[in-house]
Each structure stands twice: as C-alpha cells, then as structure tokens.
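For this depiction, one protein chain was excluded, whereas all remaining protein chains were kept in their positions.
This part shows subunit A:
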Amino acid sequence: MSVLSADLRLNRGDFALDVSLSVAAGEVLALLGPNGAGKSSALRALAGLLPLTGGHVRVDGRDHTRTPVERRPIGMVFQDYLLFQHMSALDNVAFGPRCQGESKADARARAAELLDHMDLADHARSRPRGLSGGQAQRVALARALAVRPRLLLLDEPMAALDVSTRLHVRGRLRHLLEEFDGAAVLVTHDPLDAMVLADRIAVVEGGRVVQEGAPAEVARRPRTPYVARLVGLNLFRGTADGTVVALDGGTVVRVHRAHRGPALVAFPPRAVALYRSRPDGSPRNLWELEVDGVERFGDQVRVHLTGPLDLAADISPAALAELGLVRGDSVWAGVKAAEAECYPG
C-alpha cells in the first residue's frame, strides 16, 4: 500500500495544477520539470504551505488535506536549506523534536545521534554559516528526519551546491534517502538528479504530469519534446504501420520493431551519420537536411539540422573539419533502423 496518495488541484489565475501522486514506502519519487511547471507548488501543497482548491492528501491512509502544516507527518528540506542562523547545527536538528514536546535532553540526544550518523558529529556546535554546502544539506536532512516524518519532501536539494561538489553530495544523498522508510518526494529541474536520486520520475509540465516511470524508462522513451531534450534524444511523433512510421510532418522513419497506430520515435544524436553527398549502401533512413547551427557538446560537436524534420547529430570535431559544415549547408543525414526506438504514442 502506498504511504502517500495525493490528488493536488490548484487554481491561481492563469496557472492551474492538476497532479495525482502515489508513493510507496521506501520509494523516492522525483517531480522533474521546467521552471514554472508547478512542481514546487505541488510540493508546497503536500506540505500544507499552499492551500489546495481541490483534491486530497493522504498519508498512511489518513486524510491530511486540512491538517495545518505543523501537525502534518512531514519533513521538508528546502532549496537553500533554510537552517536557522542563530542556532547551532545541533539545535537546528533538535528544533523539531522540541516542538513535538520532547524534553531538551531527549531532543538533543536524538539530534546528536542523527548528526553522528551523517558524519557531522564534529560540526554539531557549528553555526550554519560555517558549514559547507554538502554539510548544510545533511544538517537540513537530519533536521527534517528528526521529526520522524512519514513523508519527506525535498525542494531542489542540489540547487544550492556548486558543480564541483555535486557528484559526491548527490551520491551521498542517494545513500541517505535509501535508508528512509517512508515516502519521499523530490523536486528538481535537473534530469541527472532525478535519475540518480529517484526510484520513479514524474515529469511535470504546465501543471500536469506528462510522463511517469522508472528513470531508465523515461530516459529511453521520452514522451514530450521537453523530456527528449532533457535526456538528449531526438523525438518524433507519428503513426506507425509495421516498421514504417509516418511522421506528422509527412516524412517517413523506418524502425526495427513493428507497431500500429500513434507512435513515438526516439534516437540519440550520436546515432546520426552525416554525409556531404548521397552515400551508397545507404542506411534505412536518409534525409537531405540543412545545417541550422553547430555547437560544442562535451568532446563531440552537436550539429543542429532543419528541413523536413528537425534533429540533432553528434559528430567528432575531426569529422566536422572533414565535412566543413557551416550554417546553411545542405547535408545528408542517415540513421539505422536498429537505432530508432519506436513505442506507442
């Protein structure tokens, strides 16, 4: 049975949120989406910081739709961690248990235990100002866990960290989240955070969940252009008839797995080969396109193409030099049918 089951409906002028969530015990759900998609509003609604206009919030089968914030069985990690600057790390963590009526000694003992568990015993007396980003994040997590929540909410937990520490901190957070036995909901705009930290991803766009699934599934089979861009795939919508998919623009893509009816086709930019002249022994898919732009992408070069269909191709800098491509050039793009993933649209 799921720990969290929520139906969040919110109407505020020109913004409408309509999201249904269900999270099992020990599961981490990531709400992934662009800025302004409503994912933070959804999180604040779960916390009770934003009143709903409709729907419900149930935790462990109990209705909490109208429970005031301070009496919800939640713990929340905020974007900038919002540690109380006038208290030590220990007192920050002990704050919740104190509010729940524990004695000062018990609250501090629990706080010390949590900090110790997160390798922060040496920083218990530190003021938040003296902590690094990763340390502050763990203190914030300890503070949220100190109230023994059933629902843990994390709002952009990685956003306040600098790039150099992210890799390490992300891995550590993943490990700490795995130990949590309640339901966790995490909000992020970074697909990597979602992939690493979550067991399941719900992509939120325009106040609605447009795709939901395991990280690998979302990464392999995106359902919207936004998700495709996030996970770095070319995505097309069309109608399948066997291994031939007629795209909405009129072009045809050949795929290796047969389908019938509305379908999505996805393939990675590195699966696209470019030729100056029409190649012999051609791959199954071949289109003549125009170069729209060229940019550096890691150790590769990403060539944006436009024409009957828009797609991105990754080639090596050497290949680019050989082809001598500039904006406006005409070029042949080939993709093997075996590289094109087709799934119901």
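We adopt the following convention: contacts are C-beta pairs under 8 Å (C-beta built on N, C-alpha and C of every residue); 3 or more make two chains touch, one makes a residue touch a chain; residues count from 1.
Going forward, contacts and distances are computed from a predicted model.
J.: Identify the UniProt protein name of the omitted chain, choosing among "Molybdenum transport system permease", "Phenylalanine--tRNA ligase beta subunit", "ATP synthase subunit a" or "Ion-translocating oxidoreductase complex subunit C".
T.: Its record in UniProt gives the absent chain the protein name "Molybdenum transport system permease".
J.: Kindly state which of the options A:Met76, A:Leu90, A:Met118 or A:Leu141 is in contact with the chain not pictured.
T.: A:Met76
J.: Go through subunit A and note every residue touching the omitted chain.
T.: Looking at subunit A, the ones touching the missing chain are residues 47, 49, 69-72, 74-76, 78, 80, 82, 84-86, 95-96, 99-100, 143-144, 146-147, 153.
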